[in-house]
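Omission of a single protein chain aside, the complex is shown with its protein chains in their original locations.
Let's turn to subunit A:
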């Protein structure tokens, strides 16, 4: 079974080819069916591998020698271990649900076949990313998901704003990719190989705080900030909402943004040996978590709220990585994949019912009309808020417990962020599903629950969001923490260096109590504000208090980047275009051709066409030559 691992990425790739080539020929039902089936079969193979694989060491499946130059040998090989298996399950599992959902969601779109071919390609590259046995294969997937995110975000490319959002995502990713690529080069230069199996054992022999390792990890982290939308490269993710909603679910939950976390978890030993980088990651993660949470407080677009909540949750995952809670961070990836996919698909269902309305100010009271969507989204919201026993509680709690042990100040800020999360998520729920309907009559008339192809994935994800946390119940709650045991071969080396969590059970209970009580209070505040008092966010034109304005305008990050980077670059490229290129280089080239033309204007008059004159000139010439040869001697 494990030898058949190459089938996993192959199926989505075949699906991509069929959908891509047959997009105008095959009927929609067939296209959607093939694309969904491709991912479902991949999921089945992944499941088979998951059930069969129980080795403590990674299994490497060597497909062929890819690059073999001098002393560097880069095989095209896949690595199967606990980490990649779990990622495979997330990607193909959530991916299949999103595919099934999309067959209904996109059914009226003209680019149906194109959409599914992109979706399959996305899954293919993401699978390549997690299966790669070395950093180079990982990089192929890394770049591939960047490309596919560009294609999918700009799926409705005739809208200029959407096309810009796609370019923004691509460019922001490129900045991070450069860091990642240089990091990989440094790894190859230092360890002489890019294979995980060669790099990690060598790295373990190095002392903690090694300068080269610090450099490598910082570069890799820069790559992760781009892909996983951390400060300062996070602004592309909220703009990525321009794509169709299932794409948002795919990018935010199953693929793409988890790539950075996966990469760091995969290279955990390198990071564990670089305390400086770890601190940077923790601080950046926490800052991202808080800033994104604050921004989410005032957003009115339902997808924007979810986008910022993704950025915020990713911040938590990085915070977890930064304090060495690799299992916790990965646990959160897993649970986040469940509830964020659920929330996005739910939001898609709402948008679908509202005839493409995304502004929550025009929603309200939808829980009667969309009962399934409401119940499932409520489950997702509770899960992300971190109320037991829903999935988010266990993973977030594990991260925060590690943070508490690491640094109390970080913990306080982290809990604050968790409260903000609960508040804005319930704000979104209350604005959307409670109160009275605020949209137009036409929208009200059109309101309907989504078809089964959309609600079934929601229900499956809702169940996972509710029970998903039980794979990682901590010891304090009399659980066995299956996930930590399962992943222990991956994080063994790091954990033995960083030490296990040493909090007493009493402390852990206290931490849980604090966050749970805080979350309940936050929900209560949101309830009072948005349900009891029926508060609706202000229209864009109305004045806001200073802090709300700052939050509503996303801390002016985009404007800041525009002023700091885009405008100067624009001016510089304008200078290069007008002065250097047009006047300078073109001037020289044109000058070279113009000079002979100008000079020959005088000379060509000599050629009159008069044969008599030519003969005369010839004789004069001969005489001149003769005279010269006479007088020369």
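Criterion: contacts are C-beta pairs under 8 Å (C-beta built on N, C-alpha and C of every residue); 3 or more make two chains touch, one makes a residue touch a chain; residues count from 1.
The criterion applied here is as follows: contacts and distances are computed from a predicted model.
Asker: Suppose you had to identify the omitted chain by its UniProt name; would it be "ABC transporter permease", "ATP-binding protein", "ABC transmembrane type-1 domain-containing protein" or "NADH-quinone oxidoreductase subunit K"?
Answerer: UniProt protein name of the non-displayed chain: "NADH-quinone oxidoreductase subunit K".
Asker: Identify the residue among A:480, A:566, A:590 or A:610 that touches the chain left out of the display.
Answerer: A:610
Asker: In terms of residues, what is the contact footprint of the unshown chain on subunit A?
Answerer: 604, 607-612, 614-616, 619
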